[in-house]
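Here the complex is missing one protein chain, while the rest keep their positions.
After this line comes subunit A, so read on.
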Amino acid sequence: MSSREFAVLFQRTPAHLTRARVCRSRLYHSYDHFPYQPYTPSQEKILSSALKHVPEYGFAKQSLVQGCRDAGYLDTTHAVFQGGVFDLVKFHLYKERQKLAALKPQIDEEEGKSVGKRIRRYCVERLKANEPIISKWTEAIAIMALPQNIPQSLEELAKLSDEIWFLVDDKASDFDWYTKRASLSAVYSSTELYMTQDNSPGFENTYEFLDRRLAGVQSAGSSISSMMTWATFTGIASINLLQSQLSRG
């Protein structure tokens, strides 16, 4: 290899590949500082107007284009959204999740201290928010299931589950934190999928489905957490036993 090629190949690690120290989101919640806002005002304007056209055009480019027009932009402005129509789906999920926090005083008053009842109430409110666009929701699910979108869709589901548990003042600091959110994610996503093919008046079948799923989780949740407690204890005890045997010589 000539010295020229050597110089080219073994340069300092390029600046764009060294780890950046700036972190855009916190891993903890802060009451004093607003969370990271993922949408600028003009994007919110376009996407909100686009959502209004979804019942007519579905989750498709045409809704985005109509949204751009209504917001006072050009027809070409839709090209700036990196994820295309998936950005519209994400925006809907984000907006409806934000609205749950405003319901906390009312729900706390009406449902009292019961955790199960409050969780059910939050799920019901969130499902009601899907009612205006439920006819097009299967399109949104198909878009969310595309391979390039799956990580972000799962993140949105996890955020929703976390939001609901946070709003019922969950103070778990053990492995329960994970089991609770995982089980609620599973319940919510299966109920939402059921809702897309529910034709009963007022979606009453959907809410009965939700009740059955939540009841199933109550019994499963406690058994999973006690199993994890047992497994942790057994694991630590076995390691201690091995250490004592080995140190005997």
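As a convention for this text, a contact is a pair of C-beta atoms (placed from the backbone, for glycine too) under 8 Å apart; a residue touches a chain by one contact, two chains touch by 3 or more; residues count from 1.
Note that contacts and distances are computed from a predicted model.
Per its UniProt record, the hidden chain corresponds to "UbiE/COQ5 methyltransferase family-domain-containing protein" from the list "Cytochrome c oxidase subunit 4", "UbiE/COQ5 methyltransferase family-domain-containing protein", "Large ribosomal subunit protein uL3m" or "Vacuolar protein sorting-associated protein 16 homolog". For the options A:S48, A:T77 or A:N205, the residue in contact with the chain missing from this view is A:T77.
If you put the hidden chain back, the residue from A:Q62, A:N130, A:S189 or A:S225 that touches it is A:Q62.
Contacts to the hidden chain, counted on subunit A, fall at residues 4-5, 7-9, 11-17, 40, 42-43, 61-62, 65, 68-69, 72-84, 87.
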